[in-house]
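Every protein chain but one is kept in place in this view of the complex.
Moving on, here comes chain A:
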Amino acid sequence: MPAVQETIDQVRQIDVDQYKYGFETIIETDKAPKGLSEDIIRFISAKKQEPEWMLEWRLAAYRRWLTMEEPSWARVDYPQIDFQDLYYYSAPKTAAGPKTLDEVDPELLATYEKLGIPLREQEMLAGVQQSKIAVDAVFDSVSVVTTFKEELKKAGVIFMSISEALREHPELVRKYIGSVVPTSDNFYATLNSAVFTDGSFVYVPKGVRCPMELSTYFRINDQNTGQFERTLIICEEGAYVSYLEGCTAPQRDENQLHAAVVELVALDDAEIKYSTVQNWYPGDKEGKGGIYNFVTKRGDCRGRNSKISWTQVETGSAITWKYPSCILRGDNSRGEFYSIAVSNGHQQIDSGTKMLHLGKNTSSRIISKGISAGQSNNTYRGQVSAHRKAANARNFTQCDSLLIGDRCGAHTVPYIEAKNASAQFEHEATTSKISDDQLFYCLARGIPEEEAIALIVNGFVKDVIQQLPMEFAVEAQKLIGISLEGSVG
């Protein structure tokens, strides 16, 4: 269906040239020399005062990476990346380890303020309408500040940068790092394992419901800097955490690389909710500049009755290559993936999810809405598989695509693999068709078809938006601001 005028206007409003986070912060930085070698990895590891095993782990990953080739199966097209022409470490020059916010460079605080990220706890506390969110802000290669640490500590929740965690809780990091995304996983994950500089670490102990939302803001500032962060979230038995992630970068003519790894581990009865609003600089109208976003995100539902839910709103980046996945290992575990991906200008998105059903009675749900405009290409690529022993595996997948203009492309590439009779998979990719059952339900109650369809689709979009925590939902809605009504035939 052609898009309605209202939708077209709204897309224009959020056109790539309107990128409002494109400013650069002039700040003194501490950089490692350009290029990648074992020495650089030793340098990063030494800077972070990491234990010996971590250095060995990084070096092993690096040696493996040297033998790997860049994957080419995704529907994205970009010039060869020169991995030797990047800075792998860049940190704002400040006195070692700010104890309070007052010790943080005011320029940095101003940057985050411009981004609308409230780092100052007192402001947060004073704010009447705002709920409390603990923030870990990552600037280029290092985490600059983590708020509400003390309060979280009282609940037993560990929330700090991964570099700190490596120093303070090495046994926890060692136990879990690489257990979901092994160093050999894929080209970019292996590179990340070798050179990751920072990221967040969350540990929620048994039975604890994390008292506030945790959030990380990633900001790439420096020129020619690759950002490689690593996030590790562990939820012990019966614990719950909701984690939000936001990303921005300055407007630059050259492309910048971002290759992150996120690992989630949910044990028995635990639940992790991971939300992302990704708004890296997408490049200008001619497709110049922008972030190359090659991200490996995976959650492991290791325990019985565990649940991992990914929600993403993707509006930025020149290239997105990202498949937040769930390994449903524990019996009765559940995986969810809600996604809205908007591409405009010359953006290329190849994103989706993997739901790997291994345990018994596992279920998963995928709702993906792709909207492409300009000359962009938007691909949904998802895999749903049920192992022989995954009795009663259930999946429901729905992918809707909306094209605005005749120079963009929308693609759907699902992989559905069932290996036992009790698996029940449903996949729907459509711009006009909705589950017949639902439609029938509405029609049987006297609702005209068009209204029924609008009702159902609206319900679905709300589903994705509603998965986001309040603060993010508002931001996401502002970013998207697109009615999906035009997608109904």
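A few points about this structure:
Going forward, contacts are C-beta pairs under 8 Å (C-beta built on N, C-alpha and C of every residue); 3 or more make two chains touch, one makes a residue touch a chain; residues count from 1.
Here is the rule we go by: contacts and distances are computed from a predicted model.
Not shown: a single chain whose UniProt protein name, out of "Fe-S cluster assembly protein SufD", "Electron transfer flavoprotein alpha subunit", "Putative spermidine/putrescine transport system permease protein" or "Polyamine ABC transporter ATP-binding protein", is "Fe-S cluster assembly protein SufD".
Note on the undisplayed chain: of the listed residues A:A61, A:V180, A:V313 or A:A410, the one touching it is A:A410. Contact with the omitted chain, checked across A:P33, A:P71 or A:P211, is made by A:P71.
Think of the hidden chain as still there; on chain A it touches residues 1-3, 67-71, 73, 184, 186-187, 388, 401, 403-433, 489.
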